[in-house]
Each structure stands twice: as C-alpha cells, then as structure tokens.
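Right, I'll just put the structure down here and ask away after.
A single protein chain has been omitted; all remaining protein chains appear in their positions.
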C-alpha cells in the first residue's frame, strides 16, 4: 500500500508491504524491515534491526501525532491516490483565507473583532474558556474579518467555525 | 432476565432488569438498585445506595470468579431456563464418578496410578509440570481407576482428561 | 477522633486524600458531578454521592450541597483538597456551623492569608520583605491604570482570593492592561468565585521558592524546608523539587523562620505554604501564603519521610503535631513533574478526551499520584492535571536521571500531554545545572524542535503502519477477527477515538 506522509513542510513517499508477520516499509527509497506490535491502543513496539522503539500514535483531528524517543512529530498520512486527487484538484479554499475553528469544546468569553475589521497577524480574535483556563485564539496572518459566527457566553464544540478571515 | 447462581453449595435466584441506565437486581427476593459501570475488562464499579464497590469478574473455565472487598467468590451463573433443563435432566455423569482434567497446560512428569487401581481420597494421581513448578493432582474421593489417558513426558492442554475414576 | 471524611474534591488530590484516610482506618465519602461518575476517586472511596452538573459552580463549589451530603452520609470531617473551596473561608465556616471538622486552617486564618492583599498587610507588620505593589484589591480599570503606573511596569495582575496561577497576567505596558485585567478577573471568578485582583511589581527572571509549614492547635509551628517551583508555564508550576539547588542550610533556616513567623501571626493551624520570590541578586521577597495542601506537597514528603495528609488529619483532630523542628531530617532529593492534558506545542491548549492507552512509569523510587486510569475521560470542565509523577534519588543528579527514565516510560494515548516537554526540560543543560527561573520554559520552548533523522523515520513508519492497519481492517469488514496475531489488539473499538 502506498502513502504520502507530510511532516512539517516535507512530504515522504511510504510503501508498506507485509510478509511472514513482518512489515517492509520503504520511506523515500530507504527500506526498513519492521517487527511491529500494537501493545495497547496507540502504543506500538517496533523492533528494527534489533533496535527497540516504543511509539505512541494518536490520530488527532486527522493528523497522526507520534511520540517517540522523547520527541513529538505531527504527521499527515494520506493514501497515495487520495493525495494525488487532492493535490491535482488544487486548493479549494483559495489563497490567504483563514477559518478559525474552536480547537476544543468550551465557552466563548470574549470576542474582540467584528465583521469588516482589518486584523494583523497575531492579533487576538476570540477568547475561549476551557478547563479553567482562558485560551486566546489569534490570527495567523493579516486580513479582513468576513464573518464572526459566535458571541460571548456561547458554548462551542471542537471544530466549530468561530471567525472567517478573507 | 432470570438467572440461577450457584455459590459454594447454595443456589440463588437472580433477576436483572434495566431502566434509565441503571440496573435493578433481585437476589433471593431482596431488590438492589445498582449503578454499574465496566471500567476495564472485567473491572466493575458498582454504586449501591451510595456505597462504592469495585468487583473484578473473571470468567474462568465457565465459573465467574469475583474478587470484591478482598474476598474471592466462585460463582456459577446459568440463565434460568438452561438451569431448569440441566437439573430436570438429571446428572448425566452418574454419582461417584470423577474425571480428572488438566487444570492448565503443561507436561506430565509422573503418573502414579494404572487402570484398575483402587485409590483413596487425597491420593496422588498425576504430576504436571508448568511454570517451573511440579503440581500434584489428587483424587477428590475414593474409587477405582477406569482409565489413564496420559503418560509421563506427554504435553497436555488445559481441559484434557487425564484420569477417569469410577 | 475523625471517623469518616467527605472529600470535597476530585482528580488526583481526591485519591491522595482517600488513600491517606484508608491507611488511617478512616472511612471516606467521595462526591462526583455528572462528568465524574467514572472517575477514579469514585471507585476508591467507601461511598460516593452525586452532587450535580459538571459545571463546578453547580457541584464542587456548591457549599450547601456538600454540607448536606456530608451530614447525610454521617461524615464528621471534610477535606477540601486544593482548588475549588480549599481556600474559601465561608466553606470552612459552613462546615464548623454544621458540626463538621474542616481539615484545613481556621476560617479566620484563611481570611487573613487567603486574601492575598490582607496577607501582604500581615507580612508588612511582621517585617518580612515583600515585592512592591498594592495592598488592597484594585476596583475599576481607571484605578488599576493609576495603580499600575504607581507600582511601575512591568506589573503582575494577581487574583486576590486565589492561587495556582489562575487569574494571573503579566502586563508590560498601559496598552495591554485592559485585556489582561478582563481575562484575569474572568479566570479568578470562575476558579475562586471572586474576581478581585491586585497588582505587584514584576520581578524579572525570579526563582519561586516556597516553605512548607505545619502547625497544630496547641501553638506548635514547624517548617519542613523549601520547595523550588521555578519551572512554570502560564504562571502555573510544571516541575517542582525539594530541596532547592539554590538554598543552603543557612538560607533554609532564614526562610523557615520567616515562614513560621507569618504562620504564627495569622493564628495558622494545619498544613500551609509560604511562598517567596528570589531575584537575581538573591533578595528574598514574601509573595503569599497558601492556606491549603499544595499540589507539589509530595516532594517534601519523599525527602522528609513525613506524610502531610496524615499530619493534616492528626492536627484537624486536635492532636499535637508530635514532631519537633529538630526531628525533621532531609534525605536525598525529590522532583515532581505535572502530567497535564495539554498540548505544549500548540500553546498549551487543553486536550480533554478519553485516555485510550495508559502505561504509567513505575519501579524503584517512582511515585505516580494519578487521578486517571486507562479508559478514563479527562472532562473539559476541570483543570488539566492527569497525574503527578514524583521520583526520589540520593542526590539531585540521581533524581534527574530517574525522572528522565520515568518520563521515557510513561505512555499516554488519546489525549496530548506535557510528557514530551517535561522530558526535554529535564534533559536540558540549564535544568541539570540548576539554572532555573520562572522564565526558563519561555526561554527554551522555541529550541524544542524535533531532531529529525532516524527518529523522524521511525515516526513516519509508525504513522504509516497505523494507517495501513486501519485501512486493511476497515476493508475486510471483519476487522477484529481478521487481524493477525501480531496485530491482535489493533482494532479494539475506541481505538482512533481521537478521529471521531
């Protein structure tokens, strides 16, 4: 099976095959012989040429977050065909747009922008309260606020669109 | 749902119904209102009138072994209809018979009886080696050995019949 | 004599108190909100009673309900833990009125010291040096602006009624003041039911050092030495240790003496903590007194061998402390790391959810004070603390090596945690050399990028295998039974919970 993995800004072609209960994994033309076991939900034991690794894999909103050797990697995994379809189709959202979503469930305690406002990168947009903490959501780039979909006091779920910047 | 439970030498009629996410369990005419959750495989949290119990339930060769409050109960659970069919049909094995089965996988290291031997209660029949220990299996009552199905050196699985005493 | 204690809290501190009670032969009553029926403290207590909806104000902060449940269960005492009502004088009074022993200081001492502005007035009277700032809460925004200018920027906004970093904001200029005040007041209201804040001159790169005190009702006050709590994020402690690498026997005696004087002046009884800031020139400033058990109390326990919750129970029962200052002996070194459900690489964003895989660190001199278990849910309604990982070693280097080992062992999946960042801090040269300050983490965080190379390859392999097995399992339609032995647990229901 062929995959395209995106880690940071780099993409990697990865192929997985299985034989005799082991995996052969090719990452960018380097082949690895992997004895892999899932020993609890998301906790993997990998033996590769006698070296033992334990890797924790969490699928977090479509991105695999992998903890291994004290480091954390966020990796987008796509089956190759899907990747090709998506990238050939071009980015549908258009350049420069930002959709600010609630990263976790909580209550909106403050909204500091209105539709039509010009915002700078790093400017505070919304404050969301969860787990006893006030968390500020900021603009990742400059732009104009197209829509504000929430008001202070409102409860939101993870993934709800809060603000659209064009 | 109706059950017959056997704990030690006593049988208990138990009825389970469910309403509003809680259970109503009647044990020998005493009704209990139970808020039960399974929090890991076999580990139950029970809240009964505000008293908190954690009970571990293992189905061990057809018998539920329940650890609760530092005590262990071995309980046979049968759905009521099955219990009635089984007990009305009479005990098929006949009175006084013993079938000695391997309680765990291992290797037979010694067989001390032959077919036709008279045995006393507590007399050693077979020694099975497992987990670095020699485990003696003894007759639970006096009788005559009808069959010996294993020999020293033989590997056996849990449940294999080793000796039949009539 | 205390026979039955209601624990008015949740999470790891509720289990900590229940464990201590059980060891003393004292029965325990847990309380739980609708979000906590399957929380660990409910399993561990002898009794457990529901107290309302998830929102703290409607359950864990509801004094009337707590008192009613305690009386109904026949409890004779209440332990508040930390947070929630632990420093709420009205709760202490309500307990006393209902004939329940409050396992903490007298209401009067909570008022005197729990109100941080009142505490500053006492410290001033006791001539304990302190950071310049307001000794009264600031009211409106205009008053705040005037006060801030008078104290001099940068200033720190602090909750008058709180602690634990909640309701704290650093302000470096006038322009930032309004937004910071608003968030600080809002957090303080949520956390402590009181939005009052005060201002303090901000000390640059300070060390945060605190002293544990124990006092009985017979006028006996001792200290158990200091804790170093300089590693913080968002003004909340992340790593604590005992002793401090910065404190020698002479400074310990000086800090301990100041702490005991403040406690005595406040008529303090039970366990409490006096916090100090130490600046780069080694000047010591009184900061505040926390009138409760601290989150980080275990490091003091591991080094002194004294069980602080047991001491609390004893003192609350009216018994003498039974320990003289000269009996307190410090052996070795202890470090605590807070394992929180937060994503350190996404601005410390809380990460509530279900713990789908859990393998805590264990073995020699490793202590796991946890409120969770595999399958447990970290609700979004409460703070992010999952567990406190504590290690002991004969010296600081040994304790650091042990903590590095323990963090490497500790596996949590399903929610993001602080474990990776804790591991990087513990491995950092500045941490190992004892060069600590409250800005430490802010300073090193940008350096904590993955190394790439072989580890990245391993991560890519693991991610690809996870997806490979997911697709293969999904395609067969018989996932669980079709999986080969090597993958037999791969397809438990609930795995990939994170993607729901």
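In order of appearance the chains are A, B and C, and numbering begins at 1 in each one.
Following the convention adopted for this analysis, a contact is a pair of C-beta atoms (placed from the backbone, for glycine too) under 8 Å apart; a residue touches a chain by one contact, two chains touch by 3 or more.
For clarity, every value in this text was computed on a predicted model and none was experimentally measured.
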* To do: Counting contacts across the entire complex, name the shown chains the missing chain touches.
  => A, B, C
* To do: Taking the full complex into account, find the residue in B:16, B:84 or B:161 that is in contact with the omitted chain.
  => B:16
* To do: By the contact definition given up top, give the residues of subunit B that touch the hidden chain.
  => 1, 3, 5, 7, 12, 14, 16, 21, 23, 25, 27, 30, 32, 34, 36-44, 46, 48, 53-62, 64-75, 77, 79, 103-106, 109-110, 112, 124, 127, 129-135
* For subunit C, which residues lie in contact with the unshown chain of the complex? -> 15-16, 19-20, 22-25, 44, 298, 301, 305-307, 331-332, 359-360, 362-370, 373-375, 394, 398, 401-402, 404-405, 408-409, 480-481, 489, 491-494
* Structure fact -> For subunit A, residues touching the missing partner are 35, 37, 39-40, 45, 47, 50-52, 54
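The rule is simple: only the chains that are shown with their structure count from here on.
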* Which residues of subunit C are in contact with two or more other chains? -> 374
